[in-house]
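Only one protein chain is missing; all other protein chains are in place.
Chain naming follows the written order as A and B, and within any one chain the residues start at number 1.
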Amino acid sequence: MRRPHFKLRKSTRKAVLIWSFLAPSLLIFFLYRILPLGWNVLLSFQAWSPMKPAVFIGLENYQEMLFEDEVFWQALWNTIGIIGSAPIGIAIALGLALLVNSDIRGRDIYRTLIFLSYPLMTVAVAIIWRWMFDERVGLINYVARMLDLVDKPIPFLNSFTWALPSVIAANIWQMLGFYMIIILTGLQNIPGNLYEAAAIDGANAFRRFLRITLPLLKPSIFLCFVIGMLNSVTSFDLVYVMTAGGPGHATEILVTYIYKLGFTQTRFDYAAAVTVVFFLLLLGVTFTANRLSGGNAGAVEID
Amino acid sequence: MGKYPRWPIHLALLAASFVMLVPFYWVLKTSISGENIFAYPPSIIPRDPNPFYYVDVWYAIPFARFFLNSVVVSVITIVANVVLNAMAGYSLTQRFLGKSAVLMLFLSCMMIPFQTTIIPAYLITGKLGLLDSYLGLALPMFSTIICIFVFKASFDAIPRSLIDAARIDGLSDWNIIWKVMMPLAKSAMATNVILSFIWSWNNFMWPLIATRSADMQTLPLGLARFLSYQEDSTGALYAFCIMVLAPGILLFLLAQREFVQGLTSGAAKG
Partner (left out) sequence: MDRRTVLKAGVATAGTLAMPAYLRAQSNKKLSILTWNIADQEALFKEEFADFQKANPGVEIEWLDKKGPDLPAFYQTQLVAGTAPDIVDLQGELWVEWAVGGALLDLTPYLKNEPDLIKLYNPDYMSTLAYDKKNYLLPFYISKTLLYYNKLMFKEAGLSGPPKSFDDIISFSQAMAKGEKTGFITLNFDWLYWPLMKMNGIELLSPDLKKPAFNTPEAVAVLDRLAKATESGAINKIAWTGRWVEPNGAFAGGNVGMLHAHSAAYFFVKGQGRWINQETLGAIQTPGGWSTPTNHGFAISKTSKNPDLAFALIKHMTSIKWATRLAEIRRVLTANIEADKAGLAKVEAEDPLAHAVLQTQLEQTDKLTGNWPLPNDAQVKDAFWPEIQNAVLGRKDAKTALADAERAVARVMRRS
């Protein structure tokens, strides 16, 4: 049983404690995220190849990227498209979560079934959906032809118009269960007595949803959005295995472009510059989202 | 809860479940069908079902060894994650100087995709002497920011009064986390376990780079064997998919039943 001796020491001890709790995680992130980011930032201002010493070239990489590189802009555009598709997935998941959370029999089974898409290797998901979208024997084309919706099979993954939506669809399918679990966790954490009190006060289901559920779900929804967005735009495995960025660069996203620049074209320095820009983009979107959801990662105090 | 018809809910959920399950079924059917899988029209029920593709997979790669490796790495990751993330999540529920800076730091870290960190991560792990080892395979994923936030959100929802009562009883912060908050955050813990398992089990790129000897490879790397030479996706590829997915799904089914208890009791205590 420890008793504090001095008020001053207590608060310092408290601070030390908090930081020591944070330390292990911070160390991991420092080693595996921050240092690599620093490496990228440094490299973006240099010309370097694995066997030769680095040469400082200032902003040349950035100039090339912003003014001469069409693929970069295409990848950027596609990345933004994917970011924009995250709300669709979250909305569907919200609906599913509400349904699963309601008082029906077998809700556990439904919840499990819907979540099943997430514990899959993204590579496996990509393979599965590549097979589903296959032009000759894919299920989607099969159904469309059976229902006479089309008379010739649609080359989903080889078409400039359909490739990106197909990838997005596969991604939403994979993430649905995940979003749903996060939202469910949030829903479960809403104390039941709040609803009871509101019902007694005469609020109907819809108002209860708007005034109680949504606000208290803010942290969960914020989490979903950020995770969803990050997952989608970094879904390297999904894009790479489904389409490799093709056809042309129709499904090229910044992450696959960075990878190709580094490991196919051996231009790690230029890839580093694109990485920095990508990072800044994500930073911007996340902080805007943070602001929109009320700051402080959307945390809510319940008393 | 008022009276409202249940069947529309069932219908909607059934439709959703169907959409989620159909791709699995499609791959499963392909993996056991004995006929030419590229023939049109594809059959809904597999013609001539046989397990030959599965046999192919079993003999083509050291499946058991890869499986073991994946399990070990995943277990390490799960344990580390629960401990580290709970600690970090707890810290974030307290007020302290530099909190918003730390929050921003965490959020920023989420925005660094793995592909951009491959070479530095490899060099660092090399310097630590952890390449080609279980610890080295698990280390980059010891803590994940998303899970930290899940804990934080869950801890945030615990009434202050409970914590204050515990403090007055003289419990240290460490004990507060493990004796008071964790039992109430069962759903967050479940989420942590499930998520860190999934991410670790499915990790492809990092084991690819960080392992060299064939007997340290994890299950996803066996995939390369079946996206085989010439990229010929034979039925064996789909059999492999099923075999990789099955343990993950099974484990999830087992784990989730255990934590359903926690979920419902946690919600009741609310």
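FYI, a contact is a pair of C-beta atoms (placed from the backbone, for glycine too) under 8 Å apart; a residue touches a chain by one contact, two chains touch by 3 or more.
Note that this is a predicted model, so its numbers are computed, not measured.
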Which of B:71, B:131 or B:162 contacts the chain that the document leaves out: B:131
Option touching the unshown chain, where A:30, A:263 or A:287 are the choices: A:263
From A:15, A:42, A:71 or A:203, residue that would touch the chain that is not displayed: A:71
Full-complex contact with the absent chain, from B:68, B:104 or B:123: B:123
Where the unshown chain meets chain A, residue by residue: 49-52, 64, 68, 70-71, 135-136, 152, 155, 158-160, 240, 244, 246-249, 259, 262-267
Absent-chain interface as seen on chain B, which is shown: 36, 38, 40, 72, 76, 118-119, 122-123, 126, 129-136, 174, 208-209, 212-216, 224-225, 227-233
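Keep this in mind: only the chains that are shown with their structure count from here on.
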CA centroid of chain A to CA centroid of chain B, Å: 15
Chain B residues within the chain A interface of the complex: 1-2, 6, 9-10, 12-13, 16-17, 19-24, 26-27, 30, 37-42, 84-85, 87-88, 90-91, 94, 96-97, 100, 102-103, 105-121, 124, 139-140, 142-143, 145-146, 148-150, 152-154, 156-157, 159-160, 170, 172-173, 187-188, 191, 194, 197-198, 201-202, 204-205, 220, 223, 227, 233, 237-238, 241, 244-245, 248-249, 251-253, 256, 260, 263, 266-267, 270
Partner chain B, residues of chain A touching it in the complex: 1-3, 14-15, 17-19, 21-22, 24-26, 28-29, 31-37, 39-40, 95-96, 99-100, 102-104, 108, 110, 112-124, 127-129, 131-132, 136-139, 142, 173, 176-177, 181-182, 185-186, 188-193, 205, 219-220, 223, 226-227, 230, 233-234, 236-237, 241, 255, 258-259, 262, 268, 271-272, 275, 278-279, 282-283, 286-287, 290, 296-297, 299-303
